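Some chains have been omitted; the remaining ones sit where they do in the full complex.
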Amino acid sequence: MDSQQIRYLLTELQQGNLSVEDALTKIGTGSEKTVSTEAAQVDIDRKKRCGFPEVIYAEGKTTQAILEIIEILNSRKENILATRVSPEQAEQVCKTYPSAIHNQIARTIRIENQAEEKKQGIIAVITAGTSDLPIAEEAIETLKWMHCEVKTICDVGVAGPHRLGEHLDVIQNCDAVVVIAGMEGALPSVVGGWVDSPVIAVPTSVGYGASFGGISALLGMLNSCASNVTVVNIDSGFKGGYVAGLIAKRSNR
Amino acid sequence: MDSQQIRYLLTELQQGNLSVEDALTKIGTGSEKTVSTEAAQVDIDRKKRCGFPEVIYAEGKTTQAILEIIEILNSRKENILATRVSPEQAEQVCKTYPSAIHNQIARTIRIENQAEEKKQGIIAVITAGTSDLPIAEEAIETLKWMHCEVKTICDVGVAGPHRLGEHLDVIQNCDAVVVIAGMEGALPSVVGGWVDSPVIAVPTSVGYGASFGGISALLGMLNSCASNVTVVNIDSGFKGGYVAGLIAKRSNR
Amino acid sequence: MDSQQIRYLLTELQQGNLSVEDALTKIGTGSEKTVSTEAAQVDIDRKKRCGFPEVIYAEGKTTQAILEIIEILNSRKENILATRVSPEQAEQVCKTYPSAIHNQIARTIRIENQAEEKKQGIIAVITAGTSDLPIAEEAIETLKWMHCEVKTICDVGVAGPHRLGEHLDVIQNCDAVVVIAGMEGALPSVVGGWVDSPVIAVPTSVGYGASFGGISALLGMLNSCASNVTVVNIDSGFKGGYVAGLIAKRSNR
Amino acid sequence: MDSQQIRYLLTELQQGNLSVEDALTKIGTGSEKTVSTEAAQVDIDRKKRCGFPEVIYAEGKTTQAILEIIEILNSRKENILATRVSPEQAEQVCKTYPSAIHNQIARTIRIENQAEEKKQGIIAVITAGTSDLPIAEEAIETLKWMHCEVKTICDVGVAGPHRLGEHLDVIQNCDAVVVIAGMEGALPSVVGGWVDSPVIAVPTSVGYGASFGGISALLGMLNSCASNVTVVNIDSGFKGGYVAGLIAKRSNR
């Protein structure tokens, strides 16, 4: 809101054409945007701005802090997602919220407070190898929380070239594709050459020696010769799923 | 196409229910997919698979090779885009194809062979500083080639925090946002916190010392605390624009 | 300004206790904060927020863009500083603004529009070797622009240990110390052990082989065993001077 | 002290105008500067030179060594600070010195031997996320030991942009600001754009994947487009606090 608009608004208020409450709402600070706990400042305006409420990154937080944030979101009937949840954290949360869904492999917790709407588009989640599964599961949980339909295709790395080919029909009919790979991270480039949708590449730390904890896969994906490949952080199944979900949702408005 | 489907197809052919040409088309190798020049193998099937024809990466190619590829695409009435074109290459191409549009700052050439359709969605292209302009221009040329509408917002880096605020209205109404920044690469995170569309972050090599030719910006963007940020290669305005264009096109079907 | 304060303000306005102009000023958007040129958005609110007007980073900008920004700042009678100015850029600026002071070694331009006030504290600028001089000059020009007094001490690297000792009296009486060194970057640690003021360490790209363009000096300074050493970017004489100047100014209010 | 001054001093002594003790004091070696323990050489001259006594870096030291150093400082009634103290080390120290204050999160121990003077200026300690808290606590303990007033503002990272805005009043009235952030480390740049005091940026190892144990945040901070940002070592809450404290103390002489 620029100064010209605010000037107009204030004049309207001064002249009695607008109530104080309405003016506040239009300026955008009339409703609270933050709820503070002991440990955190929960951004309760996030859904309005970004389409989805704040997601809880559990790593490095005390269980107490996590429970406080969940309580705030829960009281507002948001659908809740927490990632990188340790078994200890998960146990406490599930005790307090029996409806919470804990995916051990994905290290996530979800609480569904709003009846599931119609699925918002279709996303393919593809892995190069079996060891990439935990990251794929994190992407899938994120997409479920966003109410997207997911097609999972595992273990189709490039050394067995026919394996991908058997699934092209499915992949070519998705709104976005999440491709998860460690080692040399070549799969997103190959998938990218077969589809007209964006490919979200997720490098994983799977591998040894010169894989350097995922750097090798990350660099491979950033340098992809396929034009439709973008990249998120190493092992970030969450971001891979989230961005794909945003695209699907937007494509299906 | 799996072996079961091919078996069915072949049986149909054997029984006279299908012509050889139809079978070939269904198997997908009936039409030619590659045209070879002296130097390159042009993927003329690309548009069918990926939605847009092959883009010419001019760096390291001879002008002769570039002209040959353009000729093949031109004869098929494709809209043509070449990136990282040197002034010498551009001069030759423009001499041969007078309708070619050479953007010197972007280092691109475009040839428009198909009448412009209705714009396919809106993309915001945002830069942190004035020095990021060449990369922004490459993104913009790519989006023009894809027939997308572009909103350009320059020099709104985080150290002058009100500058971004003055343009939020525009940014929040786009299908995707391309954010281009060098140095610490912080702008995509800030933009990401204001929009519900995907943010394609393009790190640039702008900066000195510990910017390490764009590594600093790249790492900053990969680690963004905003969930909707994905990243492409350093200085890749082309990829930033391309992925954003795919999202916009899909959102506006 | 939180929503409570704005509510109070609006009520005052509604009740006629406040004019629209006063309300605008208090909300802080009543005065313009940005002046746009073709290429840039000049942050003319910077001095109010940060104590000093925007500094022009000339690298990668066209001379035209630089001249436009200078014109805006000049028309507001700001003291102007431009860094990383090329000889060509400098020639044009000096032609347009004959009072501009061009320091070739520092690659800076200054225009002094406000009569020099009393010096704002004392800063020591120290270099390890003669080759660090250009970075020192950039720091010195920055400090002159900030109206600080500068004590320059060059070529007192650690291999000739008595050289620093001869200048301790001066150094120990400064508000802050800028220490500029390449190669192993050891001088800030040694200086840090002798003073009770903050040491701003500036790594330089002076050196060869494993100096890796200043990485070696940068790491050395970040790991300094002296508690009072902070670090800025490689070759950033500007930042080294700027932060030291802020400290000095604050110490001499 | 240069040779000319020493010559004068010796002549005075020779002529009986000066006692041996006075000459020693003036030369500066008349009082002891080091007290040796089995394991360490305690720099008891540090406070005179640098304003504050030596701080004990506990990591890698035996508990015996730590106790010996504390005893020396304690017998001189210094205020004592130890950082990176393990639980085992802390237990032993607290048993021997019941007045010792052990902050488990910060991993620090303080012993207050001199009655608290008037607070020496105000420092804001700001974190981007909840996980940065241990580093913030180390900074806060350091500032308490320096007798500075601290304003703590947690969890105001850039993805929730209004959160910082709600605290600007406080932050703009501090002598220095310590900004602590992991991941992309963007917060110092944003804070830097709002204040006229130095910003001491502390990168943390919070994050995963391409955060590379804090390298990403470190590089982001070194490349900050805000002029007033300096940087200390990864996870060094101590140095962040210490430098800020020096600035505050100097500003409030």
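Chains here go by letter, A, B, C and D, matching the order in which they are written, and residues are numbered from 1 within each.
FYI, a contact is a pair of C-beta atoms (placed from the backbone, for glycine too) under 8 Å apart; a residue touches a chain by one contact, two chains touch by 3 or more.
What you see is a predicted model, and the numbers here were worked out from it, not measured in a lab.
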Copy number for the full complex, please, knowing 4 are shown in place. 8
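As a convention for this text, only the chains that are shown with their structure count from here on.
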Could you name all chains that are in contact with chain B and with chain C at the same time? A, D
Centre to centre, using CA atoms, which chain is the farthest one from chain B? D
If you tally the C-beta contacts for B-D and for A-C, which one comes out higher? B-D
When chain A meets its copy chain B, do both sides use mostly the same residue numbers (more than half shared) or mostly different ones? same
Distance between the centres, which are taken as Cα means, of chain B and chain A, whole angstrom: 24
Would you mind pulling out the distance in Å between where the CA atoms of chain B average out and where those of chain D do? 49
Between chain A and chain C, what distance separates the C-alpha centroids? Give it in angstrom. 40
Residue numbers in chain A touching two or more further chains are 2, 218, 233-234
Which residues, counting only chain A, touch chain C once they are in their complex? 1-3, 6-7, 10-11, 13-14, 16, 20, 23-24, 27, 29-32
Under the touch definition given earlier, write down the residues of chain C that touch chain B in their complex. 33-34, 39-41, 43, 45-46, 54, 57, 59-61, 65, 84, 203, 205, 214-215, 218, 233-236
Per the touch rule above, chain C residues touching chain D in the complex are 1-2, 49-52, 55, 166, 175, 192-198, 200, 218, 222-223, 227-234, 238-239, 242-243, 246-247, 250-251, 253
